[in-house]
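Chains shown are a subset, placed as in the full complex.
Residue numbering begins at 1 within each chain, and the chains themselves are lettered A, B and C in the order written.
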Amino acid sequence: MPSSSASRPPETRAVPAPKLAERYRGIRSFSERLCAPLETEDFVVQSMPDVSPTRWHLAHTTWFFETFVLSPAKESYSPFHPDFSYLFNSYYEQVGAQFPRPRRGLLTRPTVREVMAYRAHVDEQMSRVLDDPDRTSRFHTVIDTGLHHEQQHQELMLTDIKHVFSCNPLGPQYCPPPASTDQETTTMGWRAFDEGLREIGHAGTSFCYDNERPQHRVFVPAFEIATRLVTNGEFAEFIADDGYARPELWLSDGWHTVQRESWESPLYWERRADGWWHHTLFGRCPIAAAEPVCHLSYFEADAYARWVGARLPTEAEWETATNAAESLESANCVDDGRFHPRAAVVAQPDAITQMYGDVWEWTASPYTPYPGFEPLAGALGEYNGKFMCNQHVLRGGSCATSRTHIRASYRNFFPPAARWQFSGLRLARQP
Amino acid sequence: MPSSSASRPPETRAVPAPKLAERYRGIRSFSERLCAPLETEDFVVQSMPDVSPTRWHLAHTTWFFETFVLSPAKESYSPFHPDFSYLFNSYYEQVGAQFPRPRRGLLTRPTVREVMAYRAHVDEQMSRVLDDPDRTSRFHTVIDTGLHHEQQHQELMLTDIKHVFSCNPLGPQYCPPPASTDQETTTMGWRAFDEGLREIGHAGTSFCYDNERPQHRVFVPAFEIATRLVTNGEFAEFIADDGYARPELWLSDGWHTVQRESWESPLYWERRADGWWHHTLFGRCPIAAAEPVCHLSYFEADAYARWVGARLPTEAEWETATNAAESLESANCVDDGRFHPRAAVVAQPDAITQMYGDVWEWTASPYTPYPGFEPLAGALGEYNGKFMCNQHVLRGGSCATSRTHIRASYRNFFPPAARWQFSGLRLARQP
Amino acid sequence: MPSSSASRPPETRAVPAPKLAERYRGIRSFSERLCAPLETEDFVVQSMPDVSPTRWHLAHTTWFFETFVLSPAKESYSPFHPDFSYLFNSYYEQVGAQFPRPRRGLLTRPTVREVMAYRAHVDEQMSRVLDDPDRTSRFHTVIDTGLHHEQQHQELMLTDIKHVFSCNPLGPQYCPPPASTDQETTTMGWRAFDEGLREIGHAGTSFCYDNERPQHRVFVPAFEIATRLVTNGEFAEFIADDGYARPELWLSDGWHTVQRESWESPLYWERRADGWWHHTLFGRCPIAAAEPVCHLSYFEADAYARWVGARLPTEAEWETATNAAESLESANCVDDGRFHPRAAVVAQPDAITQMYGDVWEWTASPYTPYPGFEPLAGALGEYNGKFMCNQHVLRGGSCATSRTHIRASYRNFFPPAARWQFSGLRLARQP
């Protein structure tokens, strides 16, 4: 049998962000380019309840435009298929009933071909809206939201297919490995910040999600933050020091999770005779010591920080530091087509690096509303606000995030046991 | 979008049973013809742990020939793919470890195309064995077993895809509906048998499974058996009489199952304003009163029998009656391409009809070894014997069974709560 | 703290079976004597869903007489407490709703003192019925059933408190250990029986349960049966030969149970540096090699038999052999106050011993209705019939069974994974 070899990865250039119509076409087609390496069978499977089939992502993001733009924008518009609103609504209770999430992987129809036809149909209809300045301006915010929404799902498509492939003993590859991963681990420095009242959150008129508003003042005590992410090599020392077997290092819920799930390493790691290997989007390979550690739960990030005598930064600390850090331009984002974290390079000894891209950084902050938070009106108010419980904030984006999607005030959030995202950590400490 | 319309069903003629090589080709290609109506996506899904993806059935039946014929028959034979024995071994502990059954639906590779290449490769290798009279004779029994095994999986392919499609609100169809289903319900007669020592089980040298041997004597008290199967219309009366809400009609385990699963009707039935509908291989449609009721658990069959003042036949009673019944030739089998049970037609008032085909008939008999039962030697000894606990015997085949696969002594078995097979019932009673 | 020492065991003499009133008093008071070693706290706990608190057994057996005798016998009778029928009905759907079985251990009231008052009240009322020859004769069968029912619960009280105590690291004792357990293991002989039509089941007018009727003919092929039970020492060899790690020895359901439950030995066995220990009603102690092995599931009994090249007897074989075996008089029953199985003693080389008492013997027979079986009318028809699925028959009684309760045709039944009863095995084989 021809082995499950890697196809060419999608061509990836940074997408500039000019006119809305152009952005629409660029982002929509990028979703499809990300699917280029997949076989039809790959689009169908849901390997755990958190994962969605690729086909579902492609249809759901399309349903978003149909539901929130085309239907209200065009009186005569009738949905492409009467059952798609039920099938492809994720969690918008105010839009209507939803096909049960854990059963998404039971659907074999509509087929990939039919979903692509759905996308083409909606894109065609959207192009008419986007050709009409009045309607474009009336729906500008919603369309913008829909594009950011699609970019979020592009990241999920990658993390979900990575999980699907991890279940297969044949070890399918999504893309070829990066040219080289050998690299020295750079020294981790610390950067100090004084206490002060900080402005946190998004200001101005550019796009952001409702959960980034309102900008508000937070008193942030003095703190120090690490100049780079924690690496695979450093995390392997934690394992070697019995980190997964010492309850005093863990939160109580984390310890129970470790026991229940028999965790002994990050997700996708595998102990072999010659050391730690891991599953990546280019197949199974030895870990590279200098690369940022990835696929950690909050519990593991927190336990590592405790072991090393430090802690995770709060989101206010993270945002404070980011505003003093290197630019987004040099970050390792999905646009670069690496699909994998990259070792830090030292520019200057105290430069804060890797704030954007590579891996999402778990913060110490539970996901809560900012003072005065107002969710959007209507169904889109369910986008963020209703998840503000039992989740922690992650910051900075990952190697699966678009450069045009991330920003300093961006708040991602996942439950503390989740680890199928590209999630890692940066340390902080008291001065 | 093109609706999920029905393709042409596979062409279905009764397969004669002459030379082994010809039978091999006929049965193997029938598996592939049964897949003709499917889209690639349909081959991937496992809608519950009992169900396997179509792709898996196609590969597993191929693995059977590779493992039990090609490997022992040809010293130089090396398996098509080193991981397939792990992926496609179902439950043969003596062959080696097995990929966990409930995770079969997580595999997207090998693709359908690759599985078909696997089939072609094995068929090519098998044709060389079958061209060689010595090896054919040495492996005759195992090849015969492999062909019957494949026929069993053909039935499972149909029942499994029926279940997969039932999960989809779009209601995909596997085949077009039969020409007409309107028909009068015939009177149910009773045929009496005297007590006597009966020879039960398979004798002679023709193929049978090990669980049908040895033939042995059983003292069967006098009994009466119904001349046809219980119908949809009759079962609907049981429901209308609150059959699913009256604990005195049920076995204790059955009653708990009804409560836990909220059963209110057979599997696939749906109460609509205009009466009972059900999901079939040709989509959703109203039930036909005269057709045999189907997709019952043992618990439901047993409760219905108690409600009507009768009982289920034992397997010895069933086998006794079958030897006095109509021939297999007129049965509604998979070869006829109907893929659905058919109403009984009265030949003569006391003729026993529908013993073969239509629906498997639950018997009152738990699945146990016959006196002196010896499982086959080696791994094939796991085929039947190890399941002789907590299952009940079903007899007679269904509309998804091949005519060349079924016989009077054939013992099928499922746990009492299973109902995704084409399973129904025939009544018996004390004289 | 005073250690959890053993109190005096209840005084135990064989209870003769003369007049009904005398039997009533004898059996009812025996229940209370069995409780003498218990602390108040011991009456409350339900250590798993199969177990009931001692208090519940005491009240439920009393409810039986109240419901099935006092209420119908005396028009003016009003129940002792309006809620007790709900609390102490076990599973009689036709009597009314039942407090959920798995929650019996959540009730702290009525207290032990109140339950004893309930017993005294019902006993007082029953003594008036028993003083009245007319009513005694009218309710003779039901009272007889109630007494056998109470004897069944006496056995459960012992097996349940044994389980409750097993959960406690303090190792409470119910009774002092037997004087001596050292004994040679006797040779296991085989006794052959010819094939033949056998009369199986209970005939005549003496008491039996409905599931033992009607007596009927069964053709029993020739067989051989072991002259004694399998011992602890023999079972330890099975373990030493990796019996629990070899799937080929197990039924499929058994193998899955072994894996899921991590079974490595019979229930209550514990591997220590100096060999196997087990939990008994007199605390933890080393196993005695010559004593019958106990607390086996059907799966373990079946796997052991397969390992040794034999099988379990069917219930027809067992009943055939018992009618040729030693008398009940010499059996080790609860009346003897040992509360533990006893090593076999050879009388004559081919004498069949230990058919009664010591341990219940798993048979190869699933629990099914005899041909022509008719459950009792009314709620008492739920006593046995509705459990005829997914259970296996055990025969012969145990060291926790009353000598006046057991007989050759007696059919006990439990699911194949159950092992908290005193259950072991005897071998059979083809001649």
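By our rule, a residue touches a chain if its C-beta (ideal position, glycine included) is under 8 Å from a C-beta of that chain, and two chains touch if they have at least 3 such contacts.
All of these numbers come straight from a predicted model, not from anything done at the bench.
S.K.: We see 3 chains here; how many are in the full complex?
M.R.: Copy number for the complete assembly, per this file: 4.
Please note the rule applied: only the chains that are shown with their structure count from here on.
S.K.: If I list every residue number at the interface of subunit B and subunit C, are over half of them used by both copies, so same, or under half, so different?
M.R.: Counting shared over all numbers used gives more than one half: same.
S.K.: Which chain has its C-alpha centroid at the greatest distance from the C-alpha centroid of subunit B?
M.R.: A
S.K.: When the centre of a chain is set as the mean of its C-alpha atoms, what distance in Å lies between subunit A and subunit B?
M.R.: Each chain reduced to its C-alpha mean, subunit A and subunit B end up 46 Å apart.
S.K.: Centre to centre, by mean C-alpha position, how many angstrom separate subunit A and subunit C?
M.R.: It comes to 59 Å between the two C-alpha centres.
S.K.: When the centre of a chain is set as the mean of its C-alpha atoms, what distance in Å lies between subunit B and subunit C?
M.R.: Centre-to-centre distance between subunit B and subunit C: 39 Å.
S.K.: Which residue numbers or ranges of subunit C touch two or more of the other chains?
M.R.: Nothing qualifies.
S.K.: Mind listing the subunit B positions that touch subunit A in their complex?
M.R.: Residues of subunit B touching subunit A: 1-2, 4, 39-45, 47, 55, 80-81, 83, 86-87, 99, 103, 105-112, 114, 117-118, 164-165, 167-170, 172.
S.K.: Report the residues of subunit C in contact with subunit B in the complex, numbered from low to high.
M.R.: Per the touch definition, subunit C meets subunit B at residues 91, 93-94, 197, 216-219, 221, 247-248, 250-255, 298-299, 302, 364-366, 368-369, 371-372, 382, 386-390, 416, 430.
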